[in-house]
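One chain of protein is taken out of this complex; the other chains stay put.
The block that comes next holds chain A.
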Amino acid sequence: MNTVLEVRNLKKVYGSRGTLYPALDNIDLDIKEGEFVGIMGPSGAGKTTLLNLVATIDRPTSGSIKVDGIELARMNDEQLASFRRNKLGFIFQDFNLLDTLTIQENIILPLALANVKAPEIKRRGYETALLLGIEDVLNKYPYEVSGGQKQRAAAARAIIHKPSLILADEPTGALDSKSSAELLQCLSDLNETYGVNIMLVTHDAFAASYCRRILFIKDGRLFTELVKAGPRKEFFQKILDVLAVMGGDNRDLI
(Lines give C-alpha, C1' and ligand atoms only; values in the text may rest on other atoms or scores of the structure.)
Protein backbone atom coordinates (compact mmCIF):
# COMPACT_ATOMS: atom_id res chain seq x y z
CA MET A 1 0.00 0.00 0.00
CA ASN A 2 1.19 3.55 -0.78
CA THR A 3 2.45 5.77 1.98
CA VAL A 4 0.52 9.02 2.00
CA LEU A 5 2.43 10.73 4.77
CA GLU A 6 5.94 9.96 5.93
CA VAL A 7 7.36 11.91 8.88
CA ARG A 8 10.95 11.28 9.99
CA ASN A 9 12.85 12.64 12.95
CA LEU A 10 10.62 15.68 13.17
CA LYS A 11 11.62 18.37 15.62
CA LYS A 12 10.08 21.73 16.40
CA VAL A 13 11.56 24.22 18.86
CA TYR A 14 9.67 27.38 19.75
CA GLY A 15 11.18 30.55 21.04
CA SER A 16 14.40 32.30 20.35
CA ARG A 17 17.65 32.79 22.27
CA GLY A 18 17.56 31.80 25.91
CA THR A 19 14.02 30.52 26.20
CA LEU A 20 13.93 27.59 23.83
CA TYR A 21 10.93 25.36 24.15
CA PRO A 22 10.91 22.02 22.30
CA ALA A 23 7.29 21.41 21.32
CA LEU A 24 8.03 18.30 19.26
CA ASP A 25 11.00 15.99 19.48
CA ASN A 26 12.04 13.08 17.30
CA ILE A 27 8.65 12.22 15.85
CA ASP A 28 8.34 9.41 13.30
CA LEU A 29 4.98 8.77 11.71
CA ASP A 30 3.54 7.02 8.65
CA ILE A 31 0.04 7.19 7.25
CA LYS A 32 -0.79 4.67 4.57
CA GLU A 33 -3.46 4.75 1.86
CA GLY A 34 -6.93 4.35 3.38
CA GLU A 35 -5.98 5.04 6.99
CA PHE A 36 -7.88 7.03 9.64
CA VAL A 37 -5.24 7.94 12.19
CA GLY A 38 -5.86 9.72 15.47
CA ILE A 39 -3.29 11.82 17.31
CA MET A 40 -4.05 11.99 21.01
CA GLY A 41 -2.47 13.61 23.98
CA PRO A 42 -3.16 16.06 26.73
CA SER A 43 -3.39 19.77 26.15
CA GLY A 44 -0.02 21.24 25.27
CA ALA A 45 1.42 17.90 24.15
CA GLY A 46 2.27 19.24 20.69
CA LYS A 47 -0.63 17.82 18.66
CA THR A 48 -1.52 21.08 16.93
CA THR A 49 2.14 21.74 16.33
CA LEU A 50 2.45 18.41 14.56
CA LEU A 51 -0.62 19.03 12.49
CA ASN A 52 0.52 22.52 11.50
CA LEU A 53 3.86 21.17 10.36
CA VAL A 54 2.18 18.55 8.19
CA ALA A 55 -0.23 21.25 6.99
CA THR A 56 2.81 23.36 5.96
CA ILE A 57 1.29 26.23 7.91
CA ASP A 58 4.42 26.14 10.05
CA ARG A 59 8.00 25.06 9.27
CA PRO A 60 9.86 22.37 11.27
CA THR A 61 13.14 23.04 13.04
CA SER A 62 14.55 19.82 11.59
CA GLY A 63 13.42 16.51 10.19
CA SER A 64 11.58 15.54 7.07
CA ILE A 65 7.95 15.42 6.01
CA LYS A 66 6.88 13.78 2.76
CA VAL A 67 3.39 13.78 1.37
CA ASP A 68 2.85 11.41 -1.60
CA GLY A 69 6.61 11.04 -1.62
CA ILE A 70 7.20 14.81 -2.04
CA GLU A 71 9.56 16.45 0.46
CA LEU A 72 7.92 19.59 1.85
CA ALA A 73 11.08 21.25 3.13
CA ARG A 74 12.31 22.01 -0.37
CA MET A 75 9.23 23.96 -1.47
CA ASN A 76 8.95 27.73 -1.54
CA ASP A 77 5.88 29.57 -0.30
CA GLU A 78 4.23 29.60 -3.69
CA GLN A 79 4.68 25.86 -4.09
CA LEU A 80 3.50 25.25 -0.54
CA ALA A 81 0.29 27.19 -1.21
CA SER A 82 -0.41 25.13 -4.28
CA PHE A 83 0.48 21.99 -2.35
CA ARG A 84 -1.99 22.82 0.41
CA ARG A 85 -4.61 23.62 -2.16
CA ASN A 86 -4.26 20.38 -4.11
CA LYS A 87 -3.12 17.74 -1.66
CA LEU A 88 -4.63 18.69 1.68
CA GLY A 89 -8.05 19.23 3.17
CA PHE A 90 -8.57 20.99 6.51
CA ILE A 91 -11.15 20.83 9.26
CA PHE A 92 -10.60 23.17 12.21
CA GLN A 93 -12.17 23.41 15.62
CA ASP A 94 -13.71 26.81 14.86
CA PHE A 95 -14.97 25.76 11.41
CA ASN A 96 -13.06 28.41 9.48
CA LEU A 97 -15.85 29.00 7.03
CA LEU A 98 -15.91 32.33 5.23
CA ASP A 99 -18.85 34.26 6.58
CA THR A 100 -19.43 36.19 3.37
CA LEU A 101 -20.01 33.01 1.37
CA THR A 102 -23.00 30.70 1.45
CA ILE A 103 -22.49 27.12 2.60
CA GLN A 104 -22.51 26.02 -1.04
CA GLU A 105 -19.90 28.61 -2.00
CA ASN A 106 -17.75 27.68 0.97
CA ILE A 107 -17.83 24.04 -0.04
CA ILE A 108 -16.89 24.60 -3.66
CA LEU A 109 -14.15 27.12 -2.92
CA PRO A 110 -11.28 24.60 -3.44
CA LEU A 111 -12.70 23.64 -6.85
CA ALA A 112 -13.10 27.28 -7.87
CA LEU A 113 -9.50 27.90 -6.85
CA ALA A 114 -8.47 24.94 -8.98
CA ASN A 115 -10.32 26.46 -11.96
CA VAL A 116 -12.63 23.52 -12.42
CA LYS A 117 -15.47 24.19 -14.93
CA ALA A 118 -18.63 25.71 -13.45
CA PRO A 119 -21.10 22.89 -14.27
CA GLU A 120 -18.77 20.33 -12.74
CA ILE A 121 -18.28 22.54 -9.69
CA LYS A 122 -22.04 22.66 -9.17
CA ARG A 123 -22.45 18.91 -9.60
CA ARG A 124 -19.63 17.98 -7.25
CA GLY A 125 -20.74 20.59 -4.73
CA TYR A 126 -24.16 19.02 -4.55
CA GLU A 127 -22.83 15.45 -4.41
CA THR A 128 -20.47 16.29 -1.58
CA ALA A 129 -23.18 18.09 0.36
CA LEU A 130 -25.40 15.05 -0.10
CA LEU A 131 -22.65 12.83 1.27
CA LEU A 132 -22.52 14.90 4.46
CA GLY A 133 -26.25 15.48 4.70
CA ILE A 134 -26.20 19.26 4.35
CA GLU A 135 -27.89 19.58 0.94
CA ASP A 136 -30.81 21.44 2.54
CA VAL A 137 -28.74 24.32 3.87
CA LEU A 138 -26.60 24.97 0.80
CA ASN A 139 -28.00 28.42 0.16
CA LYS A 140 -27.75 29.58 3.75
CA TYR A 141 -24.96 31.58 5.26
CA PRO A 142 -22.77 30.10 8.02
CA TYR A 143 -24.39 32.21 10.71
CA GLU A 144 -27.78 30.74 9.80
CA VAL A 145 -26.89 27.09 10.39
CA SER A 146 -25.99 24.99 13.44
CA GLY A 147 -22.47 24.24 14.62
CA GLY A 148 -22.78 20.62 13.46
CA GLN A 149 -23.87 21.73 9.99
CA LYS A 150 -21.03 24.22 9.85
CA GLN A 151 -18.52 21.55 10.70
CA ARG A 152 -19.97 19.17 8.11
CA ALA A 153 -19.73 21.99 5.59
CA ALA A 154 -16.09 22.39 6.57
CA ALA A 155 -15.65 18.63 6.10
CA ALA A 156 -17.30 18.87 2.69
CA ARG A 157 -14.91 21.65 1.74
CA ALA A 158 -12.01 19.51 2.96
CA ILE A 159 -12.88 16.52 0.76
CA ILE A 160 -14.45 18.07 -2.35
CA HIS A 161 -11.21 18.35 -4.29
CA LYS A 162 -10.21 14.77 -3.42
CA PRO A 163 -7.05 15.63 -1.48
CA SER A 164 -4.48 13.02 -0.49
CA LEU A 165 -4.91 13.76 3.19
CA ILE A 166 -7.54 15.31 5.41
CA LEU A 167 -6.19 17.09 8.49
CA ALA A 168 -8.65 17.67 11.30
CA ASP A 169 -7.72 19.57 14.47
CA GLU A 170 -10.19 19.06 17.31
CA PRO A 171 -13.10 19.14 14.86
CA THR A 172 -15.59 18.25 17.58
CA GLY A 173 -14.21 20.74 20.06
CA ALA A 174 -17.01 23.25 19.53
CA LEU A 175 -19.84 20.76 18.98
CA ASP A 176 -22.40 19.17 21.30
CA SER A 177 -22.20 15.41 21.73
CA LYS A 178 -24.91 14.57 19.19
CA SER A 179 -23.36 16.72 16.46
CA SER A 180 -19.94 15.34 17.39
CA ALA A 181 -21.12 11.77 16.93
CA GLU A 182 -22.72 12.63 13.58
CA LEU A 183 -19.61 14.33 12.27
CA LEU A 184 -17.33 11.54 13.43
CA GLN A 185 -19.62 8.97 11.83
CA CYS A 186 -19.44 10.94 8.58
CA LEU A 187 -15.65 11.01 8.71
CA SER A 188 -15.56 7.32 9.49
CA ASP A 189 -17.91 6.54 6.58
CA LEU A 190 -15.85 8.67 4.21
CA ASN A 191 -12.80 6.73 5.26
CA GLU A 192 -14.38 3.31 4.99
CA THR A 193 -16.50 3.81 1.88
CA TYR A 194 -14.35 6.15 -0.18
CA GLY A 195 -10.92 5.43 1.25
CA VAL A 196 -10.31 9.05 2.25
CA ASN A 197 -7.12 9.36 4.34
CA ILE A 198 -7.64 11.21 7.58
CA MET A 199 -5.39 12.47 10.34
CA LEU A 200 -7.47 13.53 13.31
CA VAL A 201 -6.03 15.47 16.23
CA THR A 202 -8.02 15.34 19.43
CA HIS A 203 -7.75 15.16 23.18
CA ASP A 204 -11.17 13.57 23.42
CA ALA A 205 -11.23 9.79 23.84
CA PHE A 206 -14.72 9.53 22.34
CA ALA A 207 -13.63 11.29 19.13
CA ALA A 208 -10.48 9.20 19.00
CA SER A 209 -12.46 5.99 19.25
CA TYR A 210 -13.72 6.50 15.67
CA CYS A 211 -10.18 6.24 14.34
CA ARG A 212 -8.63 3.00 13.19
CA ARG A 213 -5.24 3.67 14.72
CA ILE A 214 -4.16 6.14 17.40
CA LEU A 215 -0.77 7.67 18.16
CA PHE A 216 -0.34 9.07 21.65
CA ILE A 217 1.91 12.06 22.16
CA LYS A 218 3.16 13.32 25.47
CA ASP A 219 5.43 16.31 26.00
CA GLY A 220 6.28 16.40 22.33
CA ARG A 221 7.29 12.75 22.03
CA LEU A 222 5.52 9.65 20.74
CA PHE A 223 4.27 7.74 23.75
CA THR A 224 2.56 4.71 22.26
CA GLU A 225 0.32 3.44 19.50
CA LEU A 226 -3.05 1.71 19.57
CA VAL A 227 -4.74 -0.13 16.66
CA LYS A 228 -8.45 -0.75 16.55
CA ALA A 229 -9.47 -4.40 16.67
CA GLY A 230 -13.07 -5.00 17.50
CA PRO A 231 -16.04 -2.75 18.16
CA ARG A 232 -15.74 0.97 18.93
CA LYS A 233 -16.95 0.68 22.55
CA GLU A 234 -14.14 -1.71 23.32
CA PHE A 235 -11.60 0.55 21.57
CA PHE A 236 -12.84 3.50 23.60
CA GLN A 237 -12.14 1.55 26.80
CA LYS A 238 -8.63 0.74 25.63
CA ILE A 239 -7.98 4.39 24.88
CA LEU A 240 -9.00 5.34 28.38
CA ASP A 241 -6.62 2.72 29.72
CA VAL A 242 -3.71 4.15 27.76
CA LEU A 243 -4.56 7.62 28.95
CA ALA A 244 -4.55 6.40 32.50
CA VAL A 245 -1.12 4.88 32.02
CA MET A 246 0.10 8.05 30.35
CA GLY A 247 -0.85 9.76 33.55
CA GLY A 248 -1.78 13.31 33.88
CA ASP A 249 -5.06 14.51 35.04
CA ASN A 250 -7.97 12.89 33.26
CA ARG A 251 -10.06 15.98 33.66
CA ASP A 252 -7.50 17.71 31.55
CA LEU A 253 -8.32 15.37 28.70
CA ILE A 254 -12.01 16.05 28.51
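By definition in this document, a residue touches a chain if its C-beta (ideal position, glycine included) is under 8 Å from a C-beta of that chain, and two chains touch if they have at least 3 such contacts; residues count from 1.
In this section, contacts and distances are computed from a predicted model.
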Report the protein name recorded by UniProt for the chain absent from the figure; options are "p-aminobenzoate N-oxygenase AurF", "Heterodisulfide reductase subunit C", "ABC transporter permease protein BceB-type" or "SufD family Fe-S cluster assembly protein". "ABC transporter permease protein BceB-type"
Only one of A:24, A:121, A:159 or A:175 touches the unshown chain, namely A:121
For the chain left off this view, which of A:144, A:176, A:192 or A:241 is in contact with it? A:144
Touch as defined at the start, partner being the missing chain; which of A:32, A:84 or A:162 qualifies? A:84
To test your reading of the contact rule: which positions on chain A touch the chain that is missing from view? 48-49, 52, 55, 57-58, 77-78, 81-86, 88, 90, 92-93, 96-101, 105, 108-113, 115-118, 121-122, 140-144, 157, 169-170
